[in-house]
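All protein chains of the complex are present and in place, except for one that has been dropped.
Going in written order, the chains are labelled A, B and C, and every chain counts its residues from 1.
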Amino acid sequence: MRSYIIKRLLAAIPVLLGVTLLTFLISHAIPGDPAALIVGPKASKEAVEAIRIEHGLDKPLPIQYLRYMNGLLHGDLGQSIRNHRPVLRDLADFFPATLELTLASLFLCLAVGIPLGILAAVYRNRLADHITRIISVIGVSTPVFWLGLMLLLLLYRNLGWLPGSGRLDITSTAPPGITGLYTLDALLAGDLGLFWEALRHLILPAFCLSYVYLAVMTRIVRSSMIAALGQDYIITARAHGLSAGRIIFKHAFKNSLIPTITIAGLSFGELLGGAILTETIFSWPGMGKYVVDSITTLDFPAIMGFTLVASTAYVGINLCVDILYALLNPRIRY
Amino acid sequence: MGFETHQGPAHVLDRVSLAVQKGEILGLVGESGCGKSVLARSILRLIPSPPGVLLGGQILFGDQDLLKLSEKSMRALRGQQISMIFQEPMTSLNPVFTIGHQMREVVRTHKPMTKAQANAFCCSMLATVRLPDPDNVLQRYPHELSGGMLQRVMIALALACNPALLLADEPTTALDVTVQGQILAILSELATAQNLAVIFVTHDMGVVAQLCHRVAVMYAGQLVEEALVHDLFAQPAHPYTQGLIASIPGQTPGQLQTIPGSVPSALQPPSGCRFHPRCPKSTGHCALHTPQLLTVADQHKVACHQAHNRASV
Amino acid sequence: MTAPLLTLDKVCKRFLVRKNFFGSGRRWLTAVDQVSLVVHQGETLGLVGESGCGKSTVGNLIVRLLAPDSGEIIFDGRNISTLSGQALRAARAKMQIVFQDPYSSLDPRMSVGAIVALPLRVAGLYQGTLLRERVISALAEVGLGEDSLERYPHEFSGGQRQRIALARALAVQPAFVVLDEPTSALDVSVQAQILQLMAELQARHGLAYLFISHNLNVVRHVSQRTAVMYLGAVVETGSTEDLFTSPAHPYTQALLASVPVADPRQRQNLARLKGDVPSPLDLPPGCGFHPRCPLAFDLCTKEAPQWVRIAPGHEVACHLHQ
Partner (left out) sequence: MPYLILASATKSTLPAWVRELGLTLRILSRNPSAVLGGMIIMTMAFLALAAPFIAPYDPIMLSLPDRLQSPGSAHFFGTDELGRDIFSRILYGARISLTIGLLVVGVAGITGSLIGAVAGYFGGVIDNVIMRCMDVILSFPALVLALSLAAAMGPSLVNAILATAVVMIPKFARLVRGEALAIREMPFVAASRVAGAGHLRIIFRHILPNCLNAAIVLATLTLGDAILIAASLSFIGLGAQPPTPEWGAMIASGRKFLMDQWWYATFPGLFILVTVIGFNIFGDAVRDVLDPRIRR
């Protein structure tokens, strides 16, 4: 098993190289004038020229790539045009908020999506299945940003049940930073009031973000459960007199998990993409909001830095998923 | 033991009546799609409904009607008193659990045993089907064993609780000839030893001739002939059975006898005798009237107008 | 005696099996090991063996869907084992193949007419109405009417599809056809029809067949000569009559004895061999059959047996006969 994990880690290296190559090409080869993008729209001609020389943008692309990689290895993702801070430091500041949001959404998805998917598969073509199907079709068809706005309109403006923006009330101060997740940090600090406040702020964005992903999750669980329930070994298990509960929750579910986690890992990309929009709507100070703000100010280095970090995270998640897959599936254990 | 069923809307089984005694191996023969597997599965009520609907009839196990049992008592029966082995040993076991895990689970469902007891019991079961190194086999996953070995595991599992009836659904079709021989030998030996009633579903007349005591021939969802194995091969009464035996190659040199046409669809079976469009002896009467399954000689029943006429003359 | 139509001389084929995704633990699977065979004009050679013994690979090597690693394949006086491109196309114009599964051997997206016409089109032999007529006559030969031209494979039953596959093979008027388990997927009653049809076509066109099958009864019925394969190697060849009545190799003997005879008066001991067919990944040393052979002795585990002629045209590779 250990050798499998090591091999899997090694196999991720070319993928990451590919990711850096593509990010490099997007930032250096696609734009008409990369230098102009790096300095920003308000810069003078001379400043553009200076940057061109300074960043070696007049050199051939392969050499530029080496420079770029060298920078990356030293943690240099470029400098933000807006505040002239290193992009990496900005992203690091915003990272915990995004992590808190995505983890909360992931939890919601799994907690609701898996039972719902099983329910739909077991009661296939009955009422429970139809209701689940309607919920999930609406889920995959809803524009996240619009859903967020509608939630704000209803639960914040009209009903006033939940706060509509930020991670805490404006007047509150953040709990002492240990994990960077306010809910967790507040609990660690023993401040239940603050925990409740952070949780209330988290609910709307987390629900908004999870809904799309939840729909995808439900569909996968449903279809892989149906596939598993149609296998010969299910009939064998029935012929051996095992109970329906055992057959569904043990025999079929463990098999259905194998395709489920693969696709769940792939769909994590949708969660990351959705985070961009959700954070924007709910003024959630995470990387997603940061990148949209960067787009408004045409802060190109910030955009590319975010792209790289988000993709690396995505590759990392799928790496974990692969390892989990090997743990669940005896057929590919080495 | 006896049963009598028919299913719809595509009448996969039409008024099939059969009986098996203790210690007897009954061969159920027919070509693909004739309903022989469906029949075997309906006995254990494994046909999902929808789409399968049992329109009528009864399945008597001893004096219990299986069709009237609750799902719970049915479950207690499955694996315990009636068990089943299947055609594809490779897919009949759950790929993500070890053989031992799955065997123990079944054994402990039916018998109060500790894990260690169950393990020892499974080991002894594997030994009775002559699997070498049972301890090791228990720790393996299904994909690590060959088809022949898996089929032995399936047999061991099926016989673990000393059932009274074993349903074998083409258990050797997916195996090589030399391995098939081994499996058939084990089955026949264990059936005798445990005084089992076996329903052996197959399309291979050779296997039937070698293994079974009695044979039932099915065609397009209906039973067309039933006889002791010697009588069936010596004096097949139904033209379909005759054709089936004559079209086995390698029997006699020279021309191979053929049955013209192909197996009809279960959705639109022919009228009257379902075999009449392919039958060399059919008359106008056959197209209109469905023949009954009637006794023509001792323990020999056939559903054919011509055979009935001959018998009554 | 005239020169044989097809000769295989010590043909070998190995496959690289990547044990895992990263290519480490590479192993070779020996599918065909030193196989020599001869097929004469107008005869049927049966090739029998259990699954995984390499018999289908032999068929694929002959029609050059695969290239042999070593050895020679001589067809119609030409060595075709190393040909490629245009030369190969020309050389195999006289050979065709029919596969086991009548459902996947016909492109579901092509009409029957287009399927049968494709080899003729590729060969550039016929065009327009001539092509159409040729296709119709090929279909007529296998008992299918002109109305089947515009229909699609899924509208036909298994037996009819196998007729279409035969029509496609025969359209280019080959001298030799590889029949790779052509009736295994069919019901007994339909199988008999197809066997009958193939015999008629052979008689009419003087075709030579290599009939690959795991079904000994069928091979006995159709072939004049038979070769038995085990684990990639041919272990015995001879006239069908000799081989079935006096099998010389212990494997052939066991194989024949394991076939259930459709006669309840002759009950056999079916369990003649112990164990399973070993994986072609780890070939046993010496004679490949020795781990399962009831008669194996010391030499069998060390040395591969040589070919011995025990009767005219009947040869066996077994130490017992040395």
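The rule we apply is simple: a residue touches a chain if its C-beta (ideal position, glycine included) is under 8 Å from a C-beta of that chain, and two chains touch if they have at least 3 such contacts.
As the structure is a prediction and not an experimental result, all values here were calculated from the model.
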Worksheet item: Out of A:V19, A:L110, A:L155 or A:L328, which touches the unshown chain?
Response: A:V19
Item to complete: State which residues belonging to chain A touch the missing partner chain.
Response: 14-15, 18-19, 21-23, 26-27, 30-32, 37, 137-138, 140-147, 149-150, 152-153, 157, 216, 219-220, 223-224, 227, 263, 266, 268-270, 272-274, 276-277, 280-281, 291-292, 295-296, 300, 303-304, 306-307, 310-311, 314-315, 318
Worksheet entry | Hidden partner interface residues of chain C, rising order | 60, 63-65, 89, 92-93, 95-97, 99-101, 104-111, 115, 118-119, 122-123, 147, 150-152, 154-155, 165, 168-169, 172
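Definition applied: only the chains that are shown with their structure count from here on.
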Fill in: Between chain B and chain A, distance of the C-alpha-averaged centres to the nearest whole Å
53
Fill in: Shared interface positions of chain B, touching two or more other chains
none
Fill in: Residue numbers on chain B that touch chain A, as the complex places them
41, 44, 46, 75-80, 83-84, 86, 88, 91-98, 105-106, 109-110, 141, 143, 154, 157
Fill in: In the complex, chain C residues that touch chain B
50-51, 157-160, 187-193, 195-196, 214-222, 254-255, 257-265, 267-274, 276-277
Discussion item. If we count contacts the way the header does, which residues on chain B are in touch with chain C in the complex?
Written reply: 31-32, 146, 148-149, 176-182, 184-186, 203-211, 229-230, 233, 243-245, 247-251, 253, 255-260, 262-263
